[in-house]
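Down below is the structure, laid out as structure tokens.
Just one protein chain is left out here, and the rest sit where they should.
Naming follows writing order (A, B and C), and every chain is counted from residue 1.
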Amino acid sequence: MLSFENDYSEGAHEKILQRLAETNRVQQPGYGEDAYSRSAKEKIRAACRDPEADVFFLSGGTQANLTVLSALLGTTEGVLAADTGHVSVHEAGAIEGTAHKVLTLPHRAGRLDAGDLEAWLKAFYGDPTCDHMVQPGAVYISHPTEFGTLYSRGQLEDLRRVCSAYHLPLFLDGARLGYGLMSRNTDVTLPDIARLTDVFYIGGTKVGALCGEAVVFPRHGAPRHFFTHVKQHGALTAKGRLLGVQFDTLFTDDLYFSISRHAIEMAELLKAGFAARGYRFYLDSPTNQQFVVLPLAEMARLRERVRFSYWCPYDAEHAVVRFATSWATTEENIAELMEALDAR
Amino acid sequence: MLSFENDYSEGAHEKILQRLAETNRVQQPGYGEDAYSRSAKEKIRAACRDPEADVFFLSGGTQANLTVLSALLGTTEGVLAADTGHVSVHEAGAIEGTAHKVLTLPHRAGRLDAGDLEAWLKAFYGDPTCDHMVQPGAVYISHPTEFGTLYSRGQLEDLRRVCSAYHLPLFLDGARLGYGLMSRNTDVTLPDIARLTDVFYIGGTKVGALCGEAVVFPRHGAPRHFFTHVKQHGALTAKGRLLGVQFDTLFTDDLYFSISRHAIEMAELLKAGFAARGYRFYLDSPTNQQFVVLPLAEMARLRERVRFSYWCPYDAEHAVVRFATSWATTEENIAELMEALDAR
Amino acid sequence: MLSFENDYSEGAHEKILQRLAETNRVQQPGYGEDAYSRSAKEKIRAACRDPEADVFFLSGGTQANLTVLSALLGTTEGVLAADTGHVSVHEAGAIEGTAHKVLTLPHRAGRLDAGDLEAWLKAFYGDPTCDHMVQPGAVYISHPTEFGTLYSRGQLEDLRRVCSAYHLPLFLDGARLGYGLMSRNTDVTLPDIARLTDVFYIGGTKVGALCGEAVVFPRHGAPRHFFTHVKQHGALTAKGRLLGVQFDTLFTDDLYFSISRHAIEMAELLKAGFAARGYRFYLDSPTNQQFVVLPLAEMARLRERVRFSYWCPYDAEHAVVRFATSWATTEENIAELMEALDAR
Partner (left out) sequence: MLSFENDYSEGAHEKILQRLAETNRVQQPGYGEDAYSRSAKEKIRAACRDPEADVFFLSGGTQANLTVLSALLGTTEGVLAADTGHVSVHEAGAIEGTAHKVLTLPHRAGRLDAGDLEAWLKAFYGDPTCDHMVQPGAVYISHPTEFGTLYSRGQLEDLRRVCSAYHLPLFLDGARLGYGLMSRNTDVTLPDIARLTDVFYIGGTKVGALCGEAVVFPRHGAPRHFFTHVKQHGALTAKGRLLGVQFDTLFTDDLYFSISRHAIEMAELLKAGFAARGYRFYLDSPTNQQFVVLPLAEMARLRERVRFSYWCPYDAEHAVVRFATSWATTEENIAELMEALDAR
């Protein structure tokens, strides 16, 4: 059945498979010491315009989040996030599993607002009992957010300013980073992100790879013993070449960006198709996730032909559902979806 | 440079790559709900002769160890292991990172001895202050062990008996399980392991896969919420198909076993080659890891042409080094190694 | 300076000090095996009308909360609590420090509502992605609550019903239990609590003891290895006699109840005094904590003569402050406070 359920329904971009096959019998050392990982790191540093960035390849997003955050946070510290943040809701307590609280603030269309953050921090440090509470130790955002929305460069700069004022590292979860960077409605570049955050990751799993996320600590910023920390959390891949080859391919000839741009184009087609048919959107997402308000009966009928994600109730007669495009979505897929819509 | 450094120096068996390519564009649900994972689980259940086994695919060995053990152990419990056990030494405190102690007993050629275990348990429960100490909560063994040695079926039955008497689950780390099962010097089969342990894993990373280990809880024995537990530890792969396709291929037409047997044959060639040249072995390993005693000068010279692992000092003039064969080793590799040896 | 800041500003009830002195040189075994602890446990079992209750003495409230909850919760489970719950806010991440999330629901005058709880649980298990989230593993309430409010017996029975339906243990934090039980506005007795909860503690620190809380698991309900668990968390007192003597004294001749009743009487005097002077209360508390709305200027002036706790802002010109009475409060203290009020 046709699926718009998520952006990890297919395998990997064919160039990755091809490169895996070509390099398959070349003997390489393990644990990220292979030539492909070294090459991929260089290319990522170049794309970030930060020749001193520390780069690590981890095999998945939850791992990246829990490994990075538990390395950043002191024992009494928690991470500040929007209440819709992935680390707060959908990671089965991965952060708490490393003994750290997720401190939540109300989201603004999925975003953490710099003004809200500053107000929270001011109130926290103004409370005479604050040393009986979890200390803020890092700030987590995702870009795109859970709602497919984006931060503007100005918003990131505002967050950076607040984080710097309070000596808090800023961590950007880029599980879908490509789709954010290639949106038509963004002024944020990869070098901006490297400049404005203390650590972020470039998502591979949802952007054309079989698996893998590239964790980047700009300006030689990796915490002490981070390699050992990755190992301890089971996030170190013995055959590091698997991640190295993939990111080396993604960052050759701008493949990461071109396939992300394709997903955006497919999302625009999809959006236009829904709009032309009079559907409302839950919010205006400029990336590959589109949130559509569907009448309940229609949702049920559409389910018979297409897979998509139920998101949340809208009102007594409607629900919000999510359609995700990806590097693998084709124009035929969109046409087929529209046909299914029209078939009612 | 030619490498016998480990059994994860190459990519994956070509059949796996081919199958990944063939299935690449087939849309599948995530998180292990894909058709390939379901099929692979069925094949593994059949190979184990346990139709009720719970099977989970995790992306690496340290992850498998920490995820399984932290699910088995109560808050006051630790795991009993040989002092050479991988969980005790080489996983950067992964088990302690989940708040559990590794309780060690002296190894016997890498093995945990059932008699030693029983004596330890008897002494522990005989100590009136034992409730001030970490409680034994599980027993960890690896098969093959860190030294490439194997348990006999009788030895596993003895461990089983002690574990049952003390109500301790028995966990077998099978990172190199294929190489153990296909050794010529073993009476242990995969169904034996499923029958005698409470949980074990079938290593993929070191036996022909790009990544992945199949964790098996025989007799519907998975702990409650194990899926969520896997997620929490970052060990759940979004594109579960990556692991599903690989294990489905490995357990089709006995590929897992035939490539393991090949590695054993290569180890036998290697062993015979060293023996013919008068080298001593540190111990008698019937699997793919061979531990050779080398004069220091010769070790240095050989290093210029071949990669292998330094293991430990032997005496003032010799060291123990490890040569590992794998599914990918060729007869030409062995010949080249022998040539390098003779070139002194 | 006169203080109504909290209920732990003085030492201990004099009968406790006297009994500590009388028994001081009697040699006793450690770790709770002393005769006084054994006697105190019997008296507590009798007061609870549960001859099979397991009783443990711990030295403080945060310890009791973290030790009990981490023993109850599985690795993927969190505890449900009101968002004002002490475990959520004021314990510096003690629960998260044991790797468990605190899942919060909006409070109702400090209480967790059984209807809200049931709705949350229904929604949780109705969510198809619920196995990607922290599982509910226990329910935490405090009685009195952070706002001094109480559950009625009916409300506790409702919570019990929901907890039983969802197989969740119900844990009642009784740091101020005496003040709740001796309120004039309650139909809840100690045997009710023993009957309706799975574990609770009888607070000593805030109710006349130097330190110590009595954790009670009704119906032989202590988790396996709980003694070792207490030890592991540093919550086991070497000189268990210190806690034993105190609780033995508190549960002799109903001392715990009579001193709690006294605190309630003092709170009533205080309340009447404020009411007579036209002050508003933030909410109607039937226990020893009274929340008064004070004009900011008056708050500042009163601070010069009396200590009390700032609670939260009320409006631009008022704040909510807390006055706590205790077993040690005297009528003279109340008179002096009223005098200070009138001195404006």
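Keep this in mind: a contact is a pair of C-beta atoms (placed from the backbone, for glycine too) under 8 Å apart; a residue touches a chain by one contact, two chains touch by 3 or more.
Just so it is clear, the model here is predicted, and its values are computed rather than measured.
Remark: the omitted chain is touched by one listed residue; of C:51, C:234 or C:313 this is C:234.
The omitted chain makes contact with just one of the residues C:21, C:46, C:165 or C:283: C:21. Among C:48, C:94 or C:320, the one in contact with the hidden chain is C:94. Those residues of chain A that touch the chain absent from the view are 31, 70-71, 74-77, 99, 131-135, 224-225, 227-229, 231-232. For chain C, the residues in touch with the chain missing from this view are 1-3, 5-6, 8-12, 14, 17, 20-21, 23-30, 59-67, 91-94, 97, 205-206, 210-211, 228-229, 231-239, 241-242, 307, 328.
In the full complex, chain B touches the hidden chain at residues 75-76, 78, 89-93, 96-102, 128-129, 131-134, 310.
Simple rule for what comes next: only the chains that are shown with their structure count from here on.
Of all chains displayed, A has the C-alpha centre closest to the centre of the whole protein C-alpha set. Over half of the residue numbers found at the chain A and chain C interface occur in both copies, marking it as a same-residue contact. Seen from the C-alpha centroid of chain A, the farthest chain centroid is that of C.
Annotation: 33 Å between the Cα-based centres of chain A and chain B. If each chain is reduced to the centroid of its CA atoms, chain A and chain C end up 42 Å from each other. Contact with two or more other chains is made by residues 91-93, 97 of chain A.
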